[in-house]
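Removed: one protein chain of the complex. Kept in place: all other protein chains.
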């Protein structure tokens, strides 16, 4: 069942330690089959070197296990809320990559400060509001997803144009057009967090880039007028 | 004698350079056999690539060598005090990992600032008070252990819930349910020190996370209501 | 056609990930045949592990493809402007190396603060002025080159003595006497950005080194009186 997607999700998970984004089991990748509304995700707390494609867990959009002997990632409910709200995405990644976490812990957006950022994220990468006591106490992981969705709704951010977020005092989630694309966006988010941290330390005046430059870089890679690549 | 424990302590020591926690011989791991009150520990000043399981030294809780041709780690007396005071722990690690040392040298706690921290440490990781002249002059390594224990006593911290400490102007000690678990906690402490350093530089207002979020993350991994992992 | 130059440009491109200067496809190296006014450059958006010498693209100084099945780097027009204005250079490199980008995003020069810098760059490494809306809208990549040239003209900087620049809110370009020499200068620029960042954090008074020391180090490696090396 969903052998191709399982393989893709497995490979995307394995690329997290390769890119230096995770320590121990601190990360997970999922993918979705939009036709059947089934999500394939890493099992919970399993070491990366013990993973294989057939250990991936299949769940439906209510979180029920449809296939698999292992429990799915404890963050599964968060992934599901993202798939339900952001209709175009096909992969989700969560890590505790250190530079992104630093911004999450500081509770501040990563401002769109340069073209590296603009090539992938069409504006600031938002940090969510802190979760309330009731959000934490009941269905915490599901509420985490809803808090992300709320941040995008309230600030009218298009999740296809800003494919990532910082959960307050927690860490980054990213998404994309496939599991591997979502990982790609996680790598980018960590890189821009590092660059922008040091840029802010050097000078925190006018950290945000000009809108024209942001437009230029984002749009030369995305949309109808894109001309980057082959 | 204690062949299994020696092997575990040897492997835990060898994992320190693998995780990038030590340079040269700046670290040591021990384990305890609680039935016989015997501690197995790395020999002093021996390079990691010259270590083997049978070079591990066995000492009793008075610090007497029970087995082994080499002198035990110079920090042995510190490990012993931790085993004597913290009855549940079965492994102890000391390193000079650079981010943790930075907090130790600054003399400030690592505040519980995010969920990475909360997944393993149920509150701030304390820094001890500076050692007094008399503590330094007589039985320094034993006094180092006692200063750690005093920090936990005075602040009524449960060492099972905060499995690590920063010795002032020195560096981290961690412990755990086994030698490898204690190493795991050393890796986590170094990671959260790195993340929280940068978070504090970005914003030092409200660096401490909400208690509800701390509770949620710690308790979903520890205790009766835990649900993380398989 | 230009087989030797293609091989050199290919090898120079492959050295970018080796030196840790690029993530994904975020960099490109070109070389020029000054006799025939032909530029050899990396194709756009191709992964480094899929590159080969025969995939390099040959363009003329108007940007027309003279040979090659792939589209040239989207930054080709920038490279061309540099070759046209800086008559002695034979290689150009662009990366998003993180320390250099931090200065670019902060919009500040890398001051000549120590001898590592002085061994290769005879003065501050300039940041360009921000690009104007019209420069961004029309022929952006060509205008990027012209903005670099303007920075050197207005500040009367000799591009042979300062073989690199930071494009505002973007990142570094470097050049040199060959493609590999231009890569060498990219590595140096990233190193001095890292060193000088931390030096500025420790003390931002008198960050610029004395002119005599700058002269000594630059001139013992460059020009008629050089005596470094064999």
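All chains are identified by letter, namely A, B and C, in their written order; residue positions are counted from 1 within each chain.
Basically, contacts are C-beta pairs under 8 Å (C-beta built on N, C-alpha and C of every residue); 3 or more make two chains touch, one makes a residue touch a chain.
Just so it is clear, the model here is predicted, and its values are computed rather than measured.
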What shown chains does the left-out chain touch?
-> B, C
Looking beyond the chains shown, say which of C:12, C:80 or C:113 touches the absent one.
-> C:113
Just name the one of B:10, B:99 or B:152 that touches the chain not displayed here.
-> B:99
Hidden-chain contact residue, picked from the options B:1, B:136 or B:226 = B:136
Of the residues in chain B, which ones touch the absent chain?
-> 23-24, 26, 43-46, 70-71, 74, 96, 98-99, 101-108, 130-131, 133, 136-137, 140, 169-171, 197, 200-201
Touch residues of chain C, complete complex, unshown partner = 113-116, 184, 187, 191, 194-203, 206-207, 209-210, 212-213, 215-216, 220, 227-230
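Basically, only the chains that are shown with their structure count from here on.
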Just say which it is for the chain contacts: an open line, a closed ring, a star, complete, or other.
-> line
Two copies, chain A and chain C, superposed on Cα atoms differ by a rotation in degrees, nearest 5, of 90
Per the centroid of Cα atoms for each chain, what is the distance between chain A and chain C, given in Å?
-> 33
Check: chain C positions touching at least 2 other chains come out as none
